[in-house]
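Below is a structure I'd like to ask you about.
Note that this complex is displayed minus one protein chain, with the remaining chains in position.
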Amino acid sequence: MRDALAILAKDLRIEWRTREGISSVFVLGVLLVVVLTMAHDPSPETAPTLAPGVLWAAFVLTGMLGVQRGFLLERENDCLAGLLGAPVDPAAIYAGKLAANVVLLAVMQAVVVPLVGLFLHVDLAARLPALLLVCLLGFASLATLFGALAARVRAREVMLPLLLLPLLVPLLIGAVQATRAVLVGGLAGASGGLGVLAAFDVIFGVAGWLLFAYVVRD
Amino acid sequence: MRRVLPPLTGLAMLAALVLVFLLVPTEADMGIVQRIFYFHVSSAWVAFLGFFLVAGASAVYLWNGAPTADRLAYAGAEVGVLFCTLVLVTGPIWARPIWGVWWTWDPRLTMTVVLWAIYSSYLMLRAFGGGDAAIARYAAVLGIVGVLDIPLIVVSVRLLRGIHPAVITRTQGGTGLADPWMRAGLLVSALALILLAAWLVDLRVRGAQLEDEVAALRREMDARRGEVA
Partner (left out) sequence: MIGPPIRAERLARGFGGVRVLTGVDLTVAAGEVVVLLGPNGAGKTTLLRILALLLAPTGGRLVLFGTDATRAPAALRRRIGYAGHEISCYPDLSGAENLAFYAQLFGVAEPAARIARLLAWAGLDGAGRRPVRTYSRGMSQRLALARALLHEPDLLLLDEPFSGLDPDAVEGLQQQLLELRAAGHSIVLATHDVDRAAPVASRIAILHRGRIAWAGDGRADDAAVIVAAYRTIVAERA
């Protein structure tokens, strides 16, 4: 739908203008990978086993912050009222915001994944793109829905992780298992994890689509 | 219906206690500790029922905005978390003598913790999300998303590598219920806890209703006082 694309374009243009979101999410991603790695202090032999966990933990944590920013944007100057006053279906707002978050997260991954590869002596790049995309979509679906929700409640900085993290457990498990399987043997072994991820994407993509209106409209 | 519930619950609990502690035979492998199983498993069932109640009531609330549906959802979450906590407490008590550890990342245990976390966050949202009238709506969205997550959690935790290679599931206690006394024990315990949960939910819903009525009266008084002055 055209409205969703307009919203996506608007968000990307703002991001491009300020580069605030991308750079902070990025730096934070790197920091998290470093901190998580150092906390484990792995030897060169054990480092590769840490890679899936570190990668996805860093992804989830920084992803949440990135998504939160996207909605704080709409709170400034009450831009949300402008959006809702327009003849736009809330589902289209959801789609637009979702797409913008996917792009932001993809860019972040493009940096974090090679870094994890570098720090933990793993070659992730070649086999992962499709896997990354599947994870991104699922994560972004839920995060966009709850990002909008958390933006409107008190204690929002702590509320978003509090609400989102338990719900993301299946995604995290699926992603880590699939990544581990891919590193060891190739895509075949990852079918279990990929199955969960795909189901996650579908279920919460649809749920987000349907429920977003309840979160956004008064 | 309402007045019958407390005495009925009392009776059922009494029956359960008598059965579980006096009439049911001691399990061969695990000994006396195994008697926790009846309340442990029943609590788990009740917790699940609670979470489904949350989802159902939340959906109804989103559909028609009825305050009763909202109160039911909140009560369901509270009772669900309560019983889920009981599961997480009785589990280790049972596990320690049998397995030698308090905890293991077995699929069922992991799932229970995650569910506990999801519905605790629901309670956090309602308690600390602020007094905005829309909180009920947000909580309803969370309630529905939570229940949608359940099948995904069930499937994904099976992918986890257990610390104990031999996965010790509760089916050991479940399918091993050859003895009819044991079956009766489980059923009666379950019934007792379900009745207890229903009573608690009812109390909670009524409490919430009374709170709302008091608040409305108070506002009415304030308005009247304002007009007279």
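Quick notes on this structure:
Per-chain numbering from 1; labels A and B assigned in written order.
Quick note on the criterion: a contact is a pair of C-beta atoms (placed from the backbone, for glycine too) under 8 Å apart; a residue touches a chain by one contact, two chains touch by 3 or more.
Given the structure is predicted, the values throughout are model-derived calculations rather than measurements.
Under the touch definition stated at the start, the shown chains contacted by the missing one in the entire complex are A, B. Residue in contact with the omitted chain (choice from A:V54, A:L73 or A:V196): A:L73. Considering the whole complex, the residue from A:K10, A:H40 or A:H121 that touches the absent chain is A:K10.
Touching residues on chain A toward the chain that is not drawn are 2-3, 6, 10, 13-14, 17-18, 73, 76-79, 81-89, 217-218. Remark: the residues of chain B touching the chain excluded from display are 131-133, 215-216, 219, 223, 226, 229.
The rule is simple: only the chains that are shown with their structure count from here on.
Averaged C-alpha coordinates put the centre of chain A at 31 Å from the centre of chain B. Interface residues of chain A, counted against chain B in their complex, comprise 142, 145, 149, 152-155, 159, 162-163, 165-167, 169-170, 173-174, 177, 192-193, 195-196, 199-200, 203-204, 207, 211, 214-215, 218. The residues of chain B lying in touch with chain A in their complex are 62, 114, 117-118, 121, 124-125, 128-130, 132, 134-135, 137-138, 140-142, 144-146, 148-149, 151-153, 155-160.
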